[in-house]
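Below are the structure tokens for one structure; questions will follow.
Selected chains only, in their assembly positions.
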């Protein structure tokens, strides 16, 4: 993993076989990126994504082991239990260029991973919403 | 709906059952965000999206009533008839993680809606292009 900082912006190159969410989260923690925005492209593998089922309050999950293009990565960073937490959704494409997508749990870089983190100067955090079953954004000042 | 501002950036949490385009547009109007950029993720329902048919100069439209993951939201803000106007395209995913996407008309939040608006200090506007049948970007100074 390599990082290059320019003001509020961090270019992040995640290398083959490195875990994406774990790596990005550690960069946020090490650089005190409490709020922010992440985008990225590349090619990934051993992907676990899901869709939230509100009735059962659980994620339906699927795994994709082979290399897929990482077509879109939209993530945000907020504080959860006092530390930076990344929520990200991705679109992936197979070698027929067909797409799948959803909530990202984890994936590894399959070829290259090119990410851009933009730090935001605020301290929005998450708190559990019992009706939804998830920790949701709380934007009021604490 | 909750909003937290940090300089040019607005974190926006749109809650279950609230309309996304209507809510984001009202935030732009209230904060004089004449130009800008919007991204977002979450889970949405009662989605109407479409694709533009240049021959008939109309949008082909489809509705998706059930909850879908909001995998990607790319939107821009320009002035149309003197007020902020949002143009957005989205990718959604169903519970099999299959994706659909296109031009967004409107949708409601199904579980959570996490959006980030970045204000841009300019006044680009739209004007009708008769050949295309749409109000298109005009970037020259007025």
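Details
We call the chains A and B, going by the order they appear; numbering starts again at 1 in every chain.
Here is the rule we use: a residue touches a chain if its C-beta (ideal position, glycine included) is under 8 Å from a C-beta of that chain, and two chains touch if they have at least 3 such contacts.
Please read all numbers here as calculations on a predicted model, not as lab measurements.
Shown chains number 2; the total number of identical copies in the complete complex of this file is 3.
Simple rule for what comes next: only the chains that are shown with their structure count from here on.
Centres computed as Cα averages put chain A at a distance of 22 Å from chain B. On the chain B side of its complex with chain A, the touching residues are 2-4, 6-7, 9, 11-13, 16, 39-41, 43, 67-73, 91, 93-95, 97-99, 110-112, 114, 116. Taken in their complex, chain A has these residues touching chain B: 35, 37, 39, 49-54, 60, 62, 72, 74-76, 87-91, 99-103, 120-122, 124, 131-132, 134, 136-141.
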